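See below for the structure under consideration.
All protein chains of the complex are present and in place, except for one that has been dropped.
Each chain carries a letter (A and B) given by its place in the written order, and its residues are counted from 1.
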Amino acid sequence: MNRFSGALDRLGRAVLAGVEEMGKIILLFVSVLGWMFRPPFKLRNIFKQMEFVGVKSIFVVVLTGTFTGMVMALQGYHGFRMFSAESLVGGTVALGMTRELGPVLTSLMVTARAGSAMAAELGTMRVTEQIDALYVMAANPVKHLIVPRVIAGVLMTPLLTVVSDFTGILGGYFVGVHILGINSGIFIKNITRLVELNDIYNGLVKAACFGLILSLIGCYKGFNTYGGAEGVGRATTEAVVLASISILISDYFLTAIMF
Amino acid sequence: MIKLVDLHKSFGKQKVLDGLDLEIEEEKTTVIIGRSGGGKSVLLKHIIGLLRPERGQILIDGTDITKLNDRALNEIRKKFGMLFQEAALFDSMTVAENVAFPLREHTTMKETEIRETVADRLRSVGLTGVEEKMPSELSGGMRKRVGLARAIALRPQIVLFDEPTTGLDPVMTEAINRLIIDTQKNFNLTCVVISHDVRSIFEIGHRIAMLYEGKIIENGTPEELRGSQNPVTLQFLAGSIEGPIRIM
Partner (left out) sequence: MFSLSSEAKVGLFVLVGLIILGYMSVQVGKQTLGLKKGYTLEVVFDSAAGLDRDASVQIAGVEIGRVESIRLQDGKALVRLRIVSNVKLEKDAIASIKTHGILGDKYVEIYPGTHGETYLAAGERISRTERQADIDKLLHQLGMIADDVRGVTSSLNRVLAGQAGEEAITSILTNTKDLTRNLNHVIVSNEAALHAALENTRQLTGNLNRVVTQNDEKVRQVMDTLKSASLEMEKTFAALKEITTGINRGEGTLGQLVKDKGAAEKLNQTLASLQEVTQKINEGRGSIGKLVNDDETVRNLNEGLTGLNRYVNKAEQFRTFLSYRGEYLFDKSDAKSYLDLRIQPKEDKFYILGVVSDPKGRRTTKDVTVGNTPTVRTEEWDRDGLLFNAQIGKRYKDLVLRGGLLESTGGVGIDYMALNDKLKLSFEAFGFGRDRRAHLKTGAEYRLFRHLYLSAGWDDFVSDQDNRSIYGGFAIRFEDDDLKYMLTTTPIPK
């Protein structure tokens, strides 16, 4: 009985801790919103973060996008061939990329690359008292550190998603047309027939939400780091795991709302 | 003028500050000593508002900062400079940017003025030609100097030092001590220094306060402290393992 109540106790604590953490992240988001529109704007910081989150993620996003599109074309081809509907491969790849895989994979890659870096960077700043230094210098760390990162995340993830969508479709086109021999005109025709503007735009809205999630969680975990180098490692891991899970879960709800 | 009244603070079950009272004289250097992990840094963070006490008052020029909101607190903080233990330079910025940070944040100086001020502050801590280096390229002593330059960039009234000489060799320790003394004189600062380096405290301190079990148990000039009969102070200054301070 004792063990049982102990387990219940742990479960309750875990749930409470989760709820508390969620609440704190939302509070952080609110304060980010508060600081975001309060001048002076640290454009330089924002651009630096945009470069880090966006420009430096291009390569990895292009790589994942292209290969995802190629794999989708290959898999889709084998499926559709059963119905003699190979020409639908193009549309399927394009729909899949713009609606789901583009936003989700890009966000996961940005999480892995930039979200983790945010957590590590802010965590290090926390344990080396740089964040305290900011406070002491009457500079709000949320404004100086988190706002630029969140802005960069929200703006750059959709842009990277565009790149991912495009290279994914190119990859699918390459495999479908040049390797599997689907007629290129029909391939493209089916893309434009099946994909609608809203598919692309909703995908980008998703990506923006994911960008918000991953940057907010990365910053939150980094900002609340404790316990030295080990703490930084822990914060980084937690940030990536939590952000990835949140992206995948929120993807479901966003999809349910939008499509 | 800093006055701490009946401060209480605990982390979990551990009481760190337990009814602490302390008055810090203006334009003097006050050194707070105490054993490692005894709450010295916590005390310092209370003075600058990084931590809030559970009970008690912190009066800065007559204002109780424990009651202030963030914005008002930031106004008070502009009177402060702080040198952190590991200098806490921003890794992502050059030395010049680090020193210029408070200037950019709180003044409307032009770039040229900022550049001049940065050079001036760096000169006053004995550094030249390091503006474009990154903090990671500097030695520990140099980082502390840069940290001090950043702390005094805005010409604060009060500078807090968190264990300025910890981790330095004797020569560098001496150099930093001299720097603190010189800076205090030159800028007419009220300095609060946390240290457990016995040699340094008598060199730089105008007054020395002994923190033990969450309270200030002695507060006086170095001479007064030398003549203290308090067993805790005696044991601490002598560096003896015999006495009331429990090692475990």
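Keep this in mind: a contact is a pair of C-beta atoms (placed from the backbone, for glycine too) under 8 Å apart; a residue touches a chain by one contact, two chains touch by 3 or more.
Worth saying up front: this structure is predicted, and the values here are computed from it rather than measured.
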| item | value |
| --- | --- |
| Chains on display which the left-out chain touches in the complete complex | A |
| Contacting the left-out chain in the complete assembly, out of A:M125, A:A138 or A:L159 | A:L159 |
| Hidden partner chain, touching residue among A:G54, A:G76 or A:G115 | A:G54 |
| Residue among A:L28, A:M72 or A:V195 touching the omitted chain | A:V195 |
| Positions on subunit A contacted by the hidden chain, ascending | 44, 47-48, 50-51, 54-55, 58, 83, 85, 98, 159-160, 162-163, 165-166, 191-192, 195-197, 199-200, 204 |
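Keep this in mind: only the chains that are shown with their structure count from here on.
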| item | value |
| --- | --- |
| Rounded Å distance, subunit A centre to subunit B centre (Cα mean) | 42 |
| Of all residues in subunit A, those that touch subunit B in their complex | 121, 124-125, 128-130, 132-133, 135-140 |
| Interfacial residue positions of subunit B with respect to subunit A in the complex | 45, 48-50, 70, 74-75, 77-78, 80-82, 84-86, 88-92, 101-102, 105-106, 150 |
